[in-house]
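Note that this complex is displayed minus one protein chain, with the remaining chains in position.
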Amino acid sequence: MKKKKSLGLMADQKFIVLIIVVILYVVFSFISKDFRKYSTLVMMLDSTYYILLLAMGVTFPLITGGVDLSIGTGMICYGLTGGYLVVQKGYPTWVGLVVAVLFGLLIGILNGILIAVMDLPPFLGTLCTCMMTRGLGSICANSFAIPWPGAKAEGGWFHNIFKLTVGAGRKAMNYPVGVIVLAVIVIIMSFVLNHTRVGRYTIAIGSNKEATRLSGVNVKAYHITAYAISGLFAGLASLAYAAAIPTIQPGTGAGIELDAIGGAIVGGVSPTGGAGSIVGTMLGVFVIQLLKTGLPYIGLEANWQQIVTGLVLIGAVMIDVIKQRREALEG
Amino acid sequence: MGETILEMKDIDKSFPGVHALDHVSLEVKRGEVHALMGENGAGKSTLMKVLTGIYKKDEGTITYKGREVEFHNTREAQDNGVVIVHQELNMVGDLTVAQNIFIGREPRKGFRIDDKKMIVDSRALFDRLHIDIDPTEKMSELTVGKQQMCEIAKAISHNAELIIFDEPSAALTEKEIEDLFTIIRDLRSQNLGIIYISHRMDEIKVITDRVTVMRDGGYVGTLVTEECTKEDIINMMVGRVIYEKPKEKSLVPADAPVVLKVEHLNAGKMVHDVSFELRKGEILGFSGLMGAGRTETARAIFGADPKQSGDIYINGEKVEINSPEDAVKHGIGYLSEDRRRFGIVVGKSITENSTMAALSEYMSGLFINKNKEKQVSEKYIKELDTKTPSTDQLVVNLSGGNQQKVVIAKWLVRNSDILIFDEPTRGIDVGAKNEIYKLMNRLAAEGKSIIMISSEMTEILRMSDRIIVMCEGRKTGEINIEEATQELIMDKATRQMEA
Partner (left out) sequence: MDNFKQNPLVKKVGFNRVVLCGVLILMYIFFSILVPVITGSGFAGMSHIMGALNYAYFLGFLSLGVTFVIATGGIDFSIGPVMFCCGLISGYCLMTYNMPLPLCLLISVLIGTLFGLWNGYLVAYWTVPPFIVSMASMNMAKGIASVFTKTQSVSWPRSTDANGWFRNLVKAGGVPTGLFCFLGAAVICAIILNNTKFGRYIICLGSNKEAVRLSGVDTKKWEMCAYLMCGILVGIATIFFVGTYTTVQPGYGDTYNNEAIAGCVMGGTSMAGGLASISGTVIGVLIISLLQEGILALKLTKDVQLIITGIIVIVAVYADVMARRRKN
């Protein structure tokens, strides 16, 4: 009986978020004619891919009870470095992509070492790498703003991963193939979180690190892995970002982590660790992105986005706190 | 009994300031249940931690299955068939029972963890042990007793050859203990070596074959259980220290007023409808098994945890206590069972800790009057005979007994009239224990009223004027000291509430 109840609650959380997603979409569509357009949807999806990738990655450190604040500036840094090689140095596009992803993985491992081996508080260690990647990005790209090759330009094939444009001119039709790519990644990461040792120990570390260690698990290695995944996904996100944003500016990226972490927490990842799901994270990101994209359509200027995202994040954590308090009282 | 499976010889281990193990020896044979006994702090758990590689020994040899070994971590010990069922539960609450049992050695199909096989294997394991637990249930949703059973199942599933039970029965009900014994007998018949750590004399007689007794970190001796009496073991455990007899009659005057009255207190899942009275100058003992809800009751009275219902009267007046702040205002002081977590601020000085609850009285305008603070701190160091070089000494550098005195000083500085001592002598050596007892008696004689929660029967019988027994969150008995016996208390402490 008990088990059914708890499973029901888990489903509830995701279900509620799903309903919120639907309601938001319907409400915005109802108010604004422009929001209903297919092109708006494609545009919105375009700017969701990289957030979703970041959010899936950061879900792992969050479940260990930590956080990765370096993903926003990191993503820009990797995109700048890879792009610099392609645009300024003339390397083929795939080299830039690989470098960006590997760079992300490297910083992720560095984060993992800072936190798992050197015992720094996660927010502090990753706040440092956040600032450092911000500086590194500018230095690696020689302070240039980097325009990755456009969709039609030579070497711009990577755009097709996320958005397939068929035809030209006015008849051009955009297909958001990124939805399929991301869906596959969501399924893979769901599998990793629920059915592999990496995922299992990520949850175990967030739930009771000492007990996990005493069970003979190499806690440090898996703790590092969680951050490495986060870094790897920040690297992948830089590709989606390069595909969505024409020019990457050095010195930007701060604040993007809020959307990703906010999405994960809205989607049910516990800010104190031990619980969370990839599908929940995905739905949470949709909530944040719908709000961000939708607000300008209902007459609020874009600057409200940051305020609303902040409030949504705080609200989500507050709901979690209320739930925990009630559980503690009822037992 | 078969051949020797484990021999620990002359094991020595020191921590900064403590000689935890002083050349201890232990021999366990196949097919025997070997009891390891001793008071709290005698070094039993430390010895087991040395064996399983959690601590590194300073000296001595460990011979296991005829080979000298030194395990570097629990994993290595496990792989060699030495497993420990910990006193503290080592559970990952967010994982399921099956996932917990197989953590660190999950069966796999490629990358995929084979959860189905884990569940099937867990079921088989539980069936073998006659335990009724659903392996797919989340660990955090089980009762403490069932979690303990899972720990045991996990230990056994390691193809263990030597199993250490570290006070496994502390949290179990009578029925569960019987189940546990069935399991242990079964394991013994399979020619495993079993080390059984417990405080309960009756259990030792029932289940064990031999007894090794430790005292103050040293080895005292080994007896064959059948050939010795309870008294023999107790004498070995307590050694030279003469145990004072139980209190024979209450020292509280018949007309002493009631200072604290609790009526129908309900709090969380561990406190159900608890009512009692505490009189001036009385030491009221709270007895019961681990997890009986005594600490929870104390915390609810003190406002540390929220309560659902119930009234509290102090000196006949009904009071609202919703936070420790309220409780302290009404003259209640609480000495937690876990000093380091809830009692003292270890990184701060004796003075800072002493005035913590009464800082308002040591202010000159906006500023803390550090001279006055120092004076009062010195006064109580003298009065309680706290051993410390100075008032500025950080509490972290004091011994357990002296730390406890700092906590007592905190409440005396605050002039609290009602003191709740939760396991006041846990982790304190024998000498300091006696000092704490004397101090409590003195405080009671001076008119302070004391609630003493204790799991040590001797302590309860020696100190209390009256005893309240709890079981599973309910008050199951109230016994005057004149009538109290160990058997009577134990009977009430294990009594299930009749529906």
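A and B label the chains in the order they appear, each numbered from 1.
Throughout what follows, a residue touches a chain if its C-beta (ideal position, glycine included) is under 8 Å from a C-beta of that chain, and two chains touch if they have at least 3 such contacts.
Small disclaimer: the values here were computed from a predicted structure and weren't measured.
**Q** Going by the contact rule already stated, which one of A:51, A:114, A:204 or A:243 would touch the omitted chain in the full complex?
**A** Checking each option in A:51, A:114, A:204 or A:243, the one touching the absent chain turns out to be A:114.
**Q** Please pick, from A:125, A:199, A:267 or A:284, the residue that touches the omitted chain in the full complex.
**A** A:125
**Q** Per the definition of touch given earlier, which of B:152, B:327, B:443 or B:490 contacts the omitted chain?
**A** Candidates B:152, B:327, B:443 or B:490; residue touching the omitted chain: B:327.
**Q** Footprint of the hidden chain on chain B, which residues?
**A** Looking at chain B, the ones touching the missing chain are residues 302, 304, 323-325, 327-329, 334, 336, 341-348, 352, 356-357, 359-360, 363, 366-368, 370, 396, 410, 414.
**Q** Suppose we count only contacts with the excluded chain; which residues of chain A make the list?
**A** Interface residues of chain A facing the absent chain: 67, 69, 114, 118-125, 127-129, 131-132, 134-136, 138-139, 143, 254-255, 257-258, 261-262, 265, 271-272, 301, 303-311, 313-314, 317-318, 321.
In this text, only the chains that are shown with their structure count from here on.
**Q** How far is the middle of chain A from the middle of chain B, if each middle is the mean of its Cα atoms, in Å?
**A** Using C-alpha averages as centres, the distance is 45 Å.
**Q** Note which residues of chain A are touching chain B in the complex, please.
**A** Contacts found on chain A: 2-3, 6, 191, 195-197, 200, 203-204, 206-208, 210-212, 214-217, 274-275, 328-331.
**Q** In their complex, what parts of chain B are in touch with chain A?
**A** Result: residues 54, 73-75, 78, 86, 90-95, 99, 103-106, 108, 111-113, 115, 134, 136-138, 141, 268-270, 306, 308 of chain B touch chain A.
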